[in-house]
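A single protein chain has been removed from this complex, and every other one stays in its place.
After this line comes subunit A, so read on.
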Amino acid sequence: MIIGRFLLMCLLAFALNAEARKILIVETLQVPIVTTHTKQVITHLQRLDNQLEIEVFDGKGQSAIIAAHIQEKLACRCFDLLIANGTLAAKIGKKLLANQGIPMVFVTVADPEGAGLTMGDNSSSHFITGRAYSVRRGTKLEIVNQLFKNDKVNIGIVATTYPAALTDIRRIEVIAKQYKNIQLTKKVIEYQDVSNASLDDTYLAAYQAASAIQSQVDFFWSVNGPLSEKSEFVPAMSILKPILYGANIRSVQQGALFTVIPDPEWTGKEIAKIVVKILSGTPASKIEIRSASKNILAFNVKTATSLGVVIPFSLLKIAGEHVYH
């Protein structure tokens, strides 16, 4: 016992005296879910190892900006590990860090497989691991079914061609076929991230598309991607029709009926543990890529009552403190 403690102290002293490791966090776009994840990751990383130097970079949703910064940091070997927050940042990070000997951990990526981040048959992703930002689509639609019982529900989906959004739409369409009372109507807008102006144009086009289909639908649905994550999304779309599913907690607070998302705090904790593990010598390929193990279910009761929807006890109980008025 005494010898063990002594050794631990020695290791700690050694660790303390060792050179501080540098972490680079690249955010695709500073939307709430991305920034929340960044905040949680930093909090838990500092709790686990307060000697780490952490830099956060906002990619502003533009590939070029993201790529340039990573390359710049790569040239000076100014970071030991990259945390890619968002699908776009993860895809660019994968491309630039291949064969560089620097590991990458992704977060807030809805479809890692679709984004080419999982190992699959090739070993080019052996330096990558992370946590998928996804909840089973079946779960979401089942909640809809419980809320509306067997009433007919017409859902409108307006999204960009952002990869995560496309993947999300594809999967929801497959599952929605199992529910005869759920109808989907979709509009997809080209995602242009060349510049801030092009991004704004993208979002404008999206809202216009929503207006075009509002008469055909009862509700709008938030799919993965930067459009849904924008803080203006719910207020803007709610003018047209209520938002059935929101992208995050803030969406629910703004009026979306419900959301179910991976718990950001839990995800941040898991990502921090993965980072420390990799920095301690575990290869990234040895750490399994999977979804976060804890989710949050949130409801807006005011929206529910205005829609005449009674949230079942079982769901309200799961939501716990995430019930908003």
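We adopt the following convention: a contact is a pair of C-beta atoms (placed from the backbone, for glycine too) under 8 Å apart; a residue touches a chain by one contact, two chains touch by 3 or more; residues count from 1.
Quick note on the criterion: contacts and distances are computed from a predicted model.
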Identity of the absent chain, which is to be given by its UniProt protein name, from "Cytochrome bc1 complex Rieske iron-sulfur subunit", "ABC transporter permease", "Formate dehydrogenase-N subunit alpha" or "histidine kinase" | "histidine kinase"
Touch residues of subunit A, complete complex, unshown partner = 301, 305, 308, 310, 312-313, 316-317, 323, 325
